[in-house]
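Take a look at the structure set out below.
Every protein chain except one is present and positioned as in the full complex.
Chain lettering (A and B) follows the sequence in which the chains are written, and residue indices restart at 1 in each chain.
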Amino acid sequence: MAQNDTLVNGWQPVIGLEIHVQLQTNTKLFSPAKNQFGEEANTLVDLIDMGLPGVLPVLNDGAVKQGIAFGLATNAEIAKTMVFDRKNYFYPDLPKGYQITQLHYPIVKNGVVDVEGKQVRIHQAHLEEDAGKSMHDVYDSESVVDLNRSGVPLLEIVSEPDIRSAEEAVKYLKKIHQIITYLDISDGDMSQGSMRCDANVSIMRPDDKEFGIRAEIKNINSFRFVEKAINFEIKRQIKVLESGEKVEQETRLYDSVKDETRSMRTKEFANDYRYFPCPDLVPHEISEDLIKEVKDNLSELPEEKQKRLMEIHSLNEYDAGVLCADKSTADFFEEVAKEANAELAAKWIIGDLNALLNKNDVSLKESKVKASNFSKLIQNISDNTISGKIAKDVLDEVWQSGEDVAKIIEGQGMQQISDEGELEKIIDKILADNISQVEAYKSGKDKLFGFFVGQVMKATEGKANPGLVNKLLQQKLG
Amino acid sequence: MNFQETRNNFRKKQVSAKELTEESLKKAKEKSELNAFISHFEDYALARASNIDANFDEFKDKSLGGIPIAHKDIFCTDGKKTTCASKMLENFIPPYESTVTKNCNDAGSIMIGKTNMDEFAMGSSNETSFFGPVKNPWGQSLVPGGSSGGSAACVAADITTISTGTDTGGSIRQPAALCGITGLKPTYGLVSRWGMIAFCSSMDQAGPLARDAFACSALLNAMASYDEKDSTCSKRESIDYEKGLNKDFGKLKIGILKGIENLGISEEVLNAYESSKKILEQLGHSFVELDFTELSSGICSYYVIAPAECSSNLSRFDGVKYGHRSEAKNISELYLKTRAEGFGDEVQKRILIGSYVLSAGFYDAYYRKAQKIRRMIKSKFDEFFKDVDLVFLPTTLDQAFEMNRKSTDPNRMYKEDLLTIPANLAGLPAMSLPNGFSKNLPIGAQFVGNYFSEELLLNTAHKMQEVTDWHKMTP
Partner (left out) sequence: MNKIELKNLLFLARLQVKEEDQDKTIEKLQNTFEMIDQMNDLDLDKFEPLNNPLELTNVSRSDEEKNRNKKEEFLKKSPKSDEDYFVVPKIVE
């Protein structure tokens, strides 16, 4: 992407993202409590997650392996030795009054991801524990705290300020989403908070030597909002600078309802996290053996999957690429293609199914369309049980109800008519009823062939096997 | 009352666990003016004693079978109040058990109560307890030392034969010395810290207090265990310290400090130290003079690191999940009031020091430098232990002092820990034993050993106690 494409009113935006990803371990980072979203409040709280006096953390090696996997997938350096630090601050959903994180010796450093041909560097990715959740709408004058999330392992992925536009930021975020879901280290669900994003935004003149002063925007919880929030912030900073004022280095909150960022009320005193090495934990050396073990068990990455789909299912590069953009789609395709024709499956997923998903703004996982059922749909198309036109109706029905494809076809009599005798009768009747058109056709009006096909389809409610209709009509019209 | 005899009598069924427990509870009551206890668990203790008697065969060979014990109120006890001598935890009942108290239970001991201490173990005189100061059994106007003052007083007053303590900068050894008993701070990582309320995580270590080395070895046998719940706990084969008392470690080379007379140690303490050296010589040991000019820098390092870690460790006391909460209109006020009301002055002071030395711009000047001193002191000891088996030095600068005396001069109080702190900084085991008397008050001296040399420490102390009587003196 050429730099001047990204200029806004002559200003160059400079963006870096800090992405928090909840890891999909069985248990929490430092406690053996279950790591699970959506359970009853305060039922996944261990003695350790509650920060009781006298409790001590013990590192979950599952989280370490997932961190290494991310490092491998981003061509990063994996730390020889990583160290956990305490970040001290007070908040009701932070039970110990400090968060255990990694400041100087993170598990992953200096990675890079390819975002449509542009390299975005990852400064570091470090392991840390999530806080609990406080909610403010249960009571009028009080807030409540749920500690189920307290201690859930997070991988915080910090990019270098390599991003130059809001659009590019979204692409980078989607790339990270793709990597973590392919690695199966996170479900990356932004609506549930398992992937969260803060953006550091500044602007500068293209020929400036130094970056401008940046603002950190927090609380951006969807891909769409990332773009909106950054664009708002760029415009805000331009306005500030062009009116001769200075951008303040501060933390701003994105409000998706008002579509604006606003300054988080400056605390009475600046925060000072007083980091120091956590004395309850010991340094963790990551051996070549462990890295190899993780590497050997590494899930397939998007590029690999794309290549494989092209080879096994003879898909073209474009189709394979579209399918592999999202792991759940690619997995869905593979499931469907086990029984059904792969090319046809790819066509229908990329075409009609994707259209439905986009139109209704739901994910494949959330939709009622299941792979096994969709596979039946494709099979019915390829063995001519239903026509493509009917198939669209069946898909609509599946989308609405999730009903079994076979049942829909049978129940509504949607099977294609491929019985020659039956079709012949229908065609004979149509030819008899339209003698003048038959004459006209025979005298050279070839275009009328379509008219006869249309009549047959009309008479059969679209269920006639089109190939067969063509063949029979040609025979009969000579 | 002597631990070994008591246990023998129990094993021979000459006395029941119930009788021993009744006796301890009675004495605790008689000596309540010492204020050695924060909680008594009479009903629990008697029921447990009866249970032990009823299952005598199961308990008779255990290292602490049938023996009443008092635990420092820093160890979490499941379902039983644990206060750390703070208003903050005045009514706190933990939902889980510390490894130390669990191990002691498993070894057959009977907890009769939880002992008084300096608030959150911060102090050297037991005057910072929210529940009032502990008095020294040797003189009621004197301090027992701290922070395990209640546990030391409890043994010195013969309420129990054994008690547990914790030692971050001398909190087992110093009160042991001031109360005329024996106390061991094990190697950092020998005893699990799970369930022990943290003061300074990288130095806190639990250990035994008792009249003599024999009882300490039996109690250490129970306390020490590898614990996967404590990441800083050392995984190693367990040693039978009691058996180790009978081993012959031969003639030892013992390190003594050059220029010890210049450290501000009282004449009485120095005299006792000199006579102990003679006894060690008579036992066949020899001395090597060590140059340890770095010794006093330990205090600087300690009073940076310990407050730093404590400022973070004590952040969890915020009035949200447990413990004291002050009335407040909003969350910010809740924190400020809860913590200002819930913590005593000394604790607040250390939190402030700790927050300061960790804050932006000061980390390198204070915290990092203190950690370097720590390395220096550890290296120094590593060097010493190439030449010597043990280092021998007084435990304290002086004997038990009057209450309120040193609290008016806090730096004087901090310097009280001069001789005990180096072992904590380096994580080395150290053991204090009574080695003299003056003005009818006990004096203590300590051995510092190499990592995991508890067996040698206990053995050496035991051999000394076979030829001396200081540990048998009672108030």
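In this section, a contact is a pair of C-beta atoms (placed from the backbone, for glycine too) under 8 Å apart; a residue touches a chain by one contact, two chains touch by 3 or more.
Please read these numbers as outputs of a predicted model, since none were measured by experiment.
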Residue among A:Leu72, A:Val108 or A:Leu147 touching the omitted chain: A:Leu147
Candidates B:Lys31, B:His285, B:Lys321 or B:His462 - the one touching the absent chain: B:Lys321
Chain not shown: contacting residue from B:Thr21, B:Ser147, B:Ser231 or B:Gln465: B:Ser231
Residue, one of A:Asn110, A:Ser134, A:Ser367 or A:Asn470, that touches the chain absent here: A:Ser134
Those residues of chain A which, in the complete complex, touch the missing chain: 25-27, 32-34, 40-47, 50, 58-64, 81, 90, 92, 134-136, 138-139, 141-147, 253, 264-265, 268-269, 272, 274, 277, 279, 281-285
Missing-partner contacts on chain B, residue numbers: 92-93, 95-96, 187-189, 202-203, 228, 231-232, 234, 296-297, 299-301, 303-304, 311, 315, 318-325, 328-331, 333-337, 339-340, 343, 348-349, 351-357, 359, 366, 368-376, 378-379, 410-411, 414, 425-428, 451
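The rule we apply is simple: only the chains that are shown with their structure count from here on.
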Geometric centre distance via CA averages, chain B-chain A, whole Å: 56
Complex interface listing, chain A residues touching chain B: 47, 50-59, 86, 88, 90, 92, 95-98, 143, 145, 272, 274-276, 279-282
Sites on chain B touched by chain A in the complex: 75-76, 82, 84, 89, 92, 94-96, 98, 193-198, 200-202, 228-232, 308-309, 311-312, 314-318, 320-322, 331, 335, 355, 358-360, 363, 367
